[in-house]
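Removed: one protein chain of the complex. Kept in place: all other protein chains.
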Amino acid sequence: MIRLTQAPFDPGQALGDFCRDRTETGAVASFTGIARAEQGRTDILELEAYPGFTEREIARHAAAATERFALQDVLVIHRTGPIAPGEAIVFVATAAPHRRAAFEACDFLMDYLKSRAPFWKKETGPDGARWIEPTDRDRDDLARWETS
Amino acid sequence: MIRLTQAPFDPGQALGDFCRDRTETGAVASFTGIARAEQGRTDILELEAYPGFTEREIARHAAAATERFALQDVLVIHRTGPIAPGEAIVFVATAAPHRRAAFEACDFLMDYLKSRAPFWKKETGPDGARWIEPTDRDRDDLARWETS
Amino acid sequence: MARVLLFGRLSDLAGWRERDIPAASLAELRGRIATEDPALFEALQAPAVRTAVDQELVSLDVALRPDSEVAFLPPMSGG
Partner (left out) sequence: MARVLLFGRLSDLAGWRERDIPAASLAELRGRIATEDPALFEALQAPAVRTAVDQELVSLDVALRPDSEVAFLPPMSGG
């Protein structure tokens, strides 16, 4: 399931719901991205999405991950709008029979979300606002998954 | 923190508590291991620990992971005693400024827990009971982390 | 006519986020933007900026229907 939300969400609630009533899963990996205060350099983060398009693009990658890693289930929750330091920005959970697939799929989806998913991220701090774009590190991380 | 528990625990609660009030963390990776029914082949899993020794050995590896991956925090919860299919056996959460360190540390700790931590695991099903020992896959997974 | 959407730094640059611009093709739309706002046109030409028509990514010129939605997408970054 893919969910965009303007309101804060609780990653613990999300993981609890995701793990419930699984008797054949074995492994659930999760990732929670949290807005950092950067020692006062960031007051607020603002995430813009393209409603409809964004969900569909993420769903396409979640389906690719499901096939590639033989997942049983996948959940992506992503905040949009203004986000305060300490609030969760993104939550990804993957369910598989064994741990390697669950870990790799979660890692793969996060690399995609960081550098290719249709979100635009603006940081506002005492020095003003700036748009954040993928770093070289993000691009290198993503390149790990390219199949030749 | 390292916690062994005879009672069922909620991985969602654990992740929610672990993520709370973190304004400099950025990344929390988690892994939840769940007891599988194996299509009726497993009725109950029984985990034995060596109280005191087991916690200390895990704490030693958690400290090694903290240093190696520059973690901000780590949490390990492990069940002991009889565990029914669908119940969480193990929960590991790692906190770091960036996602690569959080993911790798969580993966590293799970590989350790699967094949080196002082637990003994017995599966009981319609065909009787058997002790589970690390698989070749588990040993290969662990070998990935060996530094030469 | 097309509904044009700008995201991220592009809307900061243009000073708007959503506008109707009459055009029968993507090429014509870009031409109109070039006339009205050369700085925005320049920004849209960057290879990292992607274009979606009716929520599908396109890389060549395409015809626009009267109710088409055209979105200009600067480099993306979620999580």
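Structural remarks
Order of writing sets the chain letters: A, B and C. Residues in each chain are counted from 1.
Criterion: a residue touches a chain if its C-beta (ideal position, glycine included) is under 8 Å from a C-beta of that chain, and two chains touch if they have at least 3 such contacts.
Every value quoted in this text rests on a predicted model; they were computed, and no experiment measured them.
Note that the absent chain touches B when the full complex is taken as a whole. Considering the full assembly, B:R116 is the residue among B:R3, B:R68, B:R100 or B:R116 that touches the omitted chain. The missing chain lies against subunit B, touching residues 33, 47-48, 50, 52-53, 56, 78, 89-90, 110, 113-122, 131-134, 138.
The working rule: only the chains that are shown with their structure count from here on.
Distance from per-chain Cα centroids to the pooled protein Cα centroid is smallest for A. One finds 22 Å separating the Cα centroids of subunit A and subunit B.
With touch defined as above, residues shared between interfaces to two or more other chains in subunit A number as follows: 33, 110, 114. In subunit C, the residues that reach two or more other chains under the touch definition are 79.
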